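The other protein chains are all here in position, but one chain of the complex has been omitted.
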Amino acid sequence: MTLSWYWPTPNGKPPLIAVLSVIVPLAVLLLTASTVDMSYNKIFYAIPRMLDFTKNLWVMPDWHYVPQLAKKMLETVEMTLLATALAILLSMPLGVLAAKNASPHPIIFRITRDLLSFIRALPELVWALVFVSALGLGPLPGIMALSLVTVGFMGKFIAESIEVVDAKAIEGLESTGCTKFQSILYAMLPQAVPDFIGSLLYILDHNLRAASILGLVGAGGIGYDMVMSMRLFNYERIGMIALSIYALVTLLDRLSDVFRQKALGGILNVH
Amino acid sequence: MSIKTLPSRPHNLFPLWLSLALALLWLIIWDLDVAFQDLVYGIADMGEYLSRYGAPNFSNMSSYLHLMLQTLVTAFWGTTLAFIMAATIAPYAARQLTPNPVIYRIARELLNFMRAMPDLLLALIFVSSMGLGPLPGVLALSVHTAGFLGKFFAENMERVPAGKYEALSAVGAGFTQKIVFAAWPSMLRESVGNVLYIFDRNVRMAAVLGLVGAGGIGLELHDALRLFKYNQASALIIIILITIVAIDNLSSWIRKVLN
Partner (left out) sequence: MAYISLTAVHKTYPNGYCALKNINLDIQAGQFIAVLGPSGAGKSTLLRVMNALDPATQGEITIDGVTLNKKNYRKIRAHVGMVFQQFNLVDRLNVMTNVLVGRLAEHSWLSSLFYLFPKTDYQIAEAALREVDLLDKAWSRADKLSGGQQQRVGIARALAQQPKLILADEPIASLDPKASEEVLKLLRKICSEKGITVIVNLHQVEYARQYADRIIALNAGSLVFDGSPEQLTKAKQAEIYGTTYEETSHDAELVLAYT
């Protein structure tokens, strides 16, 4: 005796949106499988090669490489910090210009807003490609690429924070004789600080990851070493590089967690 | 009340932190030997350089579009596979659902590891195992973003009020049943937002994975720049730009509709 099974809806059939959200992606996947060369054979036969690869990683680390590894990792961190700091600096005035209620002129507002969207839209590596092509190799193009994209993100964030400030609070401050700009600043800061910190931690994490691959195009950091050691099958180095990146990213992750708790606990005392 | 009886003002540490930060930055600039002056002097050069991009050359439009499509599809595949992996691992990394603390720790660390490995490195490894093409890119993206998505999902599951899980325990429900009837219905909205965000990010990453031979439009851009074909480069950049902006707007629209 077979039981008839139903869905818990009035007509016993699954809701349309549930069906669509399963069928549509599956259909897209099936239709596009060839575009991505999806082939179980390829994956299956690659497994022994990958296991081989992992086996090869278990070699004695190349101790001679450590100084250069440290130098490059340090460079990666420095790029991240510097780029982020610059970006914060630049994004403040731009954020003001891109805020509807603080911008001096609607045209300036529109232009800045669109500019920020534009710089945000391209991945850091693409910008890095452009800057390397213009300035040559080294960390500078990498820093510029990171800063630019971060400005795009931070600028929008600051603009939005300014825009949601309560108009009444601004009025209240203006009535004491502040300029419009001052009143926005003072009305916005108290509630913006925790959001800003959260954003900042997230950006640092993102930028660190981005910085570690910019070297691929010659824009500084550990990325170049990473690619070269893969190409030359330098297993000792690959393992060390992967481990250092893992350690660094995890360290930043833990630090952010700690910092987040402390900052929300009110240790930060702005004024 | 005279001034003397006011409680003493809490020490304001902000200027201290600020000076430390500035000192650190100065140190970094010195260590990196970054020649900012080159940048300043080169502004005029920059202007001339940027003007080279002025006349985008769309003559290879159809091949560019095909590559862009491949990039989008790579991102889509990567995101769906990541979703499947993340949805499977996440319940084990959620405190209220995990069967025991050891599995919890393992699941959490696994997700952290997947997140920490740069997708580029994973792509390099997969390319060396499978050859060139978009497939290694798909796999690299799925493993890396599964880590992100898995963490998001696990956090969403932990944020569901404990009582919902208790009610399911009380009726004798098992692990999967708790996930299906308590966790997912309660976290649907945030999770959709997470998936859209990851897809967005994957489109950008897919565009550059081509640089290591993992398919997509990135390689084409790299070659164009290396051969100083700025006009073709700018055409490619414009295509990448338009696609990413379109995807951004699509995600925002989907998010709005779901609210």
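A and B are the chain letters, set down in written order, and residue numbers restart from 1 in every chain.
Going forward, a contact is a pair of C-beta atoms (placed from the backbone, for glycine too) under 8 Å apart; a residue touches a chain by one contact, two chains touch by 3 or more.
Here the structure is a predicted model, which means the values were calculated and not measured.
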Chains still shown that are in contact with the chain withheld from the display: A, B
Among B:Leu188, B:Leu227, B:Ile242 or B:Leu258, exactly one should touch the missing chain; which is it? B:Leu188
Among B:Pro15, B:Gly47, B:Pro101 or B:Gly174, residue touching the chain not depicted: B:Gly174
Could you tell which one of A:Tyr6, A:Tyr45 or A:Phe233 touches the chain left off the display? A:Tyr6
What is the set of subunit A residues that contact the non-displayed chain in the whole complex? 3-10, 14
Logged for subunit B, residues touching the omitted partner chain are 161, 163-164, 166-177, 180-182, 185-186, 188
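We take it that only the chains that are shown with their structure count from here on.
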So, in the complex, the side of subunit B touching subunit A is made of residues 10-14, 21, 24-25, 28-29, 31-32, 34-36, 38-39, 42, 45-46, 49, 69-70, 73-74, 76-77, 80, 112-113, 115-118, 120-121, 124-126, 128-131, 133-135, 137-139, 204-205, 207-208, 211-212, 215, 218, 221-222, 225, 233, 237, 240-241, 244-245, 248
Seen from subunit A, its contact residues with subunit B in the complex are 25, 28-29, 32, 35-39, 42-43, 46, 49-50, 53, 74-75, 78-79, 81-82, 85, 117-118, 121-123, 125-126, 129-130, 133-135, 139-140, 143-144, 209, 212-213, 216-217, 220, 223, 226-227, 230, 241-242, 245-246, 249-250, 253, 268-271
